[in-house]
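Other chains of the complex are left out, but the ones given are in their true place.
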Amino acid sequence: MTSAKRPIVTLTTDFGAGSPYVAAIKAAVLRQCPDAVLVDIAHTVPAFNLRAAAFMLWAGTRHFGPAVHLAVVDPGVGTERRALAVQLGESYFVAPDNGLLTMVLAESRPLVPTSVVLKRPEDASATFEGRDVFAPAAGALAAGHRLREMGEEAHGLARLRDSGPAVLWVDNFGNLVTSLRPPVMGVKVGPVTVARGVRTYGEARRGDLFFYTGSMGLVEIGVREGRADVLLQAGPGTAVAAV
Amino acid sequence: MTSAKRPIVTLTTDFGAGSPYVAAIKAAVLRQCPDAVLVDIAHTVPAFNLRAAAFMLWAGTRHFGPAVHLAVVDPGVGTERRALAVQLGESYFVAPDNGLLTMVLAESRPLVPTSVVLKRPEDASATFEGRDVFAPAAGALAAGHRLREMGEEAHGLARLRDSGPAVLWVDNFGNLVTSLRPPVMGVKVGPVTVARGVRTYGEARRGDLFFYTGSMGLVEIGVREGRADVLLQAGPGTAVAAV
């Protein structure tokens, strides 16, 4: 990050909107790197939901150029799980070793990650490592510190179990973002098969149910001027199948 | 924007709080203009609600000095509606041509807008023009590109139909912001006539219902230590009349 004048640090947590915990990690980043440009990805990830967080971290960070991505969704805080900093190309991810990076790592292939187990500051609390371990490390990387200075090399990063094709996320318009890759001939969601594929919403008529390749490169399901999540009674985790 | 050291780019969308779509458009702006100061106006505009969005865009941006205002509330994405960049004085608005700019244009008179239809990047997706068309254009304007480079001149911008005096927005305290201009002698809301006018909340007593000139220069209706929206069963779109 040394060449960038104003390094970008993104934040993804399950702390909730308007939480003083978010303010605390921003303060900790800015103390290490006053020039950081902070960009909130989301703080509304459902509490302790690693699968939702892994999706959000990937989807929210994939369009940035070189940046430091701080992610704190950490049901295991205060246990022995490792604290990681991971380099992928010109970007860094700082997160607990609990599977949060699953989608980022899968989607970044063939990039090979370099990882370290973060040294724990002596005065770090046992209850808020986001503030005391992860945010200072993200700030230090943004300020130009080298990954190798920050801890011992890490091997065997944790990954979430692959639970098969499913809805990953529902957007604000009720569209279902699935884990399926195009091309598909149709998508089965519960008892319903969505058989019609379109290239854009504009091809469909009001009330039509259809699938399409969404902006993340994944198969999505939508209803023109309606909500697919309501129509199909589907949400994050709902199993889907390509037909 | 060339003279400003750190150009301001504001964002108004209906993507929802904590959406990766918001992160995507911020990344796209920062790629074009790493120095941009990003200011969120709102991402909680009700989905596809152009009237609410037109109000929010005007109300949220009116106090900024020179800035680029990016607004993406776009029920017509993937159809033939035009993508616009509009210059008003020293500021720019980048938005779909669907009426989003109605209040901004009405309130900026006698300023004359200069508008272009944005060229569409060849690799732009059909489903997320916010990321692929609007945000890069906003970033380019913030970085000092000239409006005329960005597309052909546009004529006949879309406006929302005037549906008569109404509640435009309800604030977090239950106050009704109406489209009425002062002075009025009273305001009719459904069967109730609000006859008492005050200059400040401090003139009223607990539970009093009154009208006043609000901070946007419009007639508002409030209840001291209470909620006018609840008392009057009113919300955005409720018709009002000056008496």
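Residue numbering begins at 1 within each chain, and the chains themselves are lettered A and B in the order written.
By our rule, a residue touches a chain if its C-beta (ideal position, glycine included) is under 8 Å from a C-beta of that chain, and two chains touch if they have at least 3 such contacts.
Since the structure is predicted, the reported quantities are computational estimates derived from the model, not experimental observations.
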Subunit number of the complete homomer, 2 shown here: 3
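FYI, only the chains that are shown with their structure count from here on.
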Rotation, 0 to 180 degrees and nearest 5, that superposes chain A on copy chain B via CA atoms: 120
Centroid distance [mean C-alpha coordinates] between chain B and chain A, Å: 30
Chain B contact footprint on chain A (complex, rising order): 4-6, 8, 10, 17, 37, 39-45, 56, 59-65, 169, 171-173, 199-203, 212-216, 220, 225
Interfacial residue positions of chain B with respect to chain A in the complex: 14-21, 23-24, 26-28, 30-31, 34-35, 38, 47-48, 75-80, 125-128, 131
